[in-house]
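Missing here is one protein chain; the remaining ones are kept as they sit in the complex.
Naming follows writing order (A, B, C, D and E), and every chain is counted from residue 1.
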Amino acid sequence: MSEFTHFNAEGKARMVDISEKHETARTAHAASSVIVSKEVYEKMTKGEVKKGDVLSVAQVAGIMGAKKTADIIPMCHPLSLTGVDLSFHWEERDDEYELHIESFVKTKGSTGVEMEALTAASVCALTIYDMCKAIDKGIIIGPTYLMEKTGGKNGDYKRLKA
Amino acid sequence: MSEFTHFNAEGKARMVDISEKHETARTAHAASSVIVSKEVYEKMTKGEVKKGDVLSVAQVAGIMGAKKTADIIPMCHPLSLTGVDLSFHWEERDDEYELHIESFVKTKGSTGVEMEALTAASVCALTIYDMCKAIDKGIIIGPTYLMEKTGGKNGDYKRLKA
Amino acid sequence: MSEFTHFNAEGKARMVDISEKHETARTAHAASSVIVSKEVYEKMTKGEVKKGDVLSVAQVAGIMGAKKTADIIPMCHPLSLTGVDLSFHWEERDDEYELHIESFVKTKGSTGVEMEALTAASVCALTIYDMCKAIDKGIIIGPTYLMEKTGGKNGDYKRLKA
Amino acid sequence: MSEFTHFNAEGKARMVDISEKHETARTAHAASSVIVSKEVYEKMTKGEVKKGDVLSVAQVAGIMGAKKTADIIPMCHPLSLTGVDLSFHWEERDDEYELHIESFVKTKGSTGVEMEALTAASVCALTIYDMCKAIDKGIIIGPTYLMEKTGGKNGDYKRLKA
Amino acid sequence: MSEFTHFNAEGKARMVDISEKHETARTAHAASSVIVSKEVYEKMTKGEVKKGDVLSVAQVAGIMGAKKTADIIPMCHPLSLTGVDLSFHWEERDDEYELHIESFVKTKGSTGVEMEALTAASVCALTIYDMCKAIDKGIIIGPTYLMEKTGGKNGDYKRLKA
Partner (left out) sequence: MSEFTHFNAEGKARMVDISEKHETARTAHAASSVIVSKEVYEKMTKGEVKKGDVLSVAQVAGIMGAKKTADIIPMCHPLSLTGVDLSFHWEERDDEYELHIESFVKTKGSTGVEMEALTAASVCALTIYDMCKAIDKGIIIGPTYLMEKTGGKNGDYKRLKA
């Protein structure tokens, strides 16, 4: 007797086959943010956070995070990234301060780098939380999303509004 | 001649010394979410996503992500987690569907597991994005924040409102 | 005086040079199994295992394991896998139940993916053991072997009998 | 409207909570094997395998594999291993040669090291396959199972027959 | 017939059993350095290195490297580090500039953190090389050694001269 456990093509997790896809230049650009109190904002911008210079550490963490994407996200294909960068800018609203994080990732490969860009931005935001949580555990990591991607058969993508 | 590059206690990144802190039971509970279109919601809940059963994979990813926290977040102390769990629930608003993700992490250690709970929730959300991005690249990972923590000298923390 | 510690080409471990090999499409297909008692079989197939849905978790573990192969097996070359899948089927014999595991791995590279397929199948089997060991520590991971490989200068391989 | 995706305690994967379990000395002892042809046996024992001294490399791989267990097996708790060892012995049967692998792992912790011992033995066997596959892809990794464990509330376990 | 491959206690690699050792506070302090040309020194100290602020990145790399020690060094025991720090100072000699790196690591465990301190210093030096190699590939990583360790049954160690 042999009983076959049926997992149809829809119900089963797998790393999708990209063997037939062409290697092309691909980029992705994602965004996240960290919303902090005035106290955290002032300590961050004055370099008075106990664990060290927050943005330097977060930038390194985000870049290393991009390289770990296929290790963290189960169905992601491993890719040889050819470039990773991050940028930051502060926005003030009343008594709330939002640090915007943008990530930029490039590769030459058979699939896109959207997940690498999103992971870089998320890890960067998590690192900022870590370094400031001794001051305020109420910090919120803001929405995280894809801004733009280029390359690949399915064409480019650009978010209309953030 | 010797020139000392000065990094004062504020300006330098370091893994803060917790040698003198006592080992106590600690928990943390964090939240994130994923905001999807009706099409993604229907495919997710009907199990029609091409890469497989989304929430099963995301749950595994989140738990494994919690264990990778000290490898991903530069200044985090390595901790032996004693329990990790995740839960999901859907909220519908007009034509938008938000999948709420909650993570629960426990340890017996000299520092808290806030970062492990936040990392579990973030990795879970990123995995959902990965598995659904072929349907819609516009999916947004919602705000990510600490809900509650217990244990440790500094006392408990509970967010007043989400 | 200089004393040369001699390691000849036979006696020394190295990552063999594949620089001159061509990149071609390559596949590998491996098998393993888990032999369980009637009690474990019934709990697994009814979803009553305390740690969760066993095969979903094992499938994710196997796919992630394939990606970790070059990190686990010392002399393996790192490869960018282009596809990984696993399938399961149950075989009943008297009062013994064997869950057959098959793995399928693809790449476009200068060396084969036999180790990735074997590692996927092994990690999948180990994960099933882990999730069921609270019920029965006597579970046996069955023989693990290569079923087939294609691509590469040395030609294809197909096992005559399992 | 809020629709709760129900995952009951049976159906959901989680890292089981061991916070209340006591730290005790724990050991585990597992076995695996590799079944090779006469040609592979002779090259292995004469040190003529192209990739290097097979058993030295396999021993290192197995020990490092034990340390990676919680990274490879999704629901495993991270543990600080206090000792890992492996031993080998050859058995000849007709024209078939079986290299028996035994692993021994120790910790002082809140859960057992069965998975670490099984992972050490599996990784050791996979490494032997890798180093000999240029000679013969038909090598079979034999059954892998727990021999014995000690420590913990549930008492000791000893396999009656291999 | 059964042929036992003999590996005696001296000839075989293993992770030494530390189960009987007591958990005590332990520290280690190691040193390395990087010897650079005047051009590299000036670009480093003026922040004109193309890849970014060299010492910030090297500090993060060294701290993360300390946490990876048991993953990199085969026979090292995994340890929960309780603190890691690094410091730098420049020494000028004629037209050569030496950046001294010192690492400080703490734990409460059953074995020492000498390897973690040495790994932190080495990874820090390698990172500096990486970030400056576009200017000068001739940079030399200077001697790397243990300065001091405290804790453990075998007593403290202090290097008499560097």
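Everything below uses one rule, namely that a contact is a pair of C-beta atoms (placed from the backbone, for glycine too) under 8 Å apart; a residue touches a chain by one contact, two chains touch by 3 or more.
Computed from a prediction, not measured in an experiment: that's the story for all the values here.
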- Among the chains present, which touch the one that was left out? A, C, D, E
- In the full complex, chain E touches the hidden chain through residues 9-14, 16, 32, 47-53, 56-57, 60-61, 64-65, 68, 71-76, 114-115, 118-119, 122-123, 125-127, 129-131, 133, 137-146, 149, 157, 159
- Note on the structure: Where chain C meets the left-out chain, the residues are 1-5, 7, 12-19, 70-71, 74-75, 77-80, 109-110
- Go through chain D and note every residue touching the omitted chain. 52-53, 56-57, 59-61, 64
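Assume only the chains that are shown with their structure count from here on.
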- Identify the chains in contact with chain C as well as chain E, in label order. A, B, D
- Specify the angle of rotation obtained when superposing chain B on chain E by their C-alpha atoms, rounded to a multiple of 5 degrees. 120
- Round to the nearest whole Å and give the separation of the Cα centres of chain D and chain E. 30
- Mind pulling the chain B residues that touch 2 or more other chains? 12-14, 16, 52-53, 56-57, 59-61, 64, 68, 71, 74-75, 80
- Task: Quick one: label the inter-chain contact graph as line, ring, star, complete or other.
- Result: other
- Chain pairs in touch? A-B, A-C, A-E, B-C, B-D, B-E, C-D, D-E
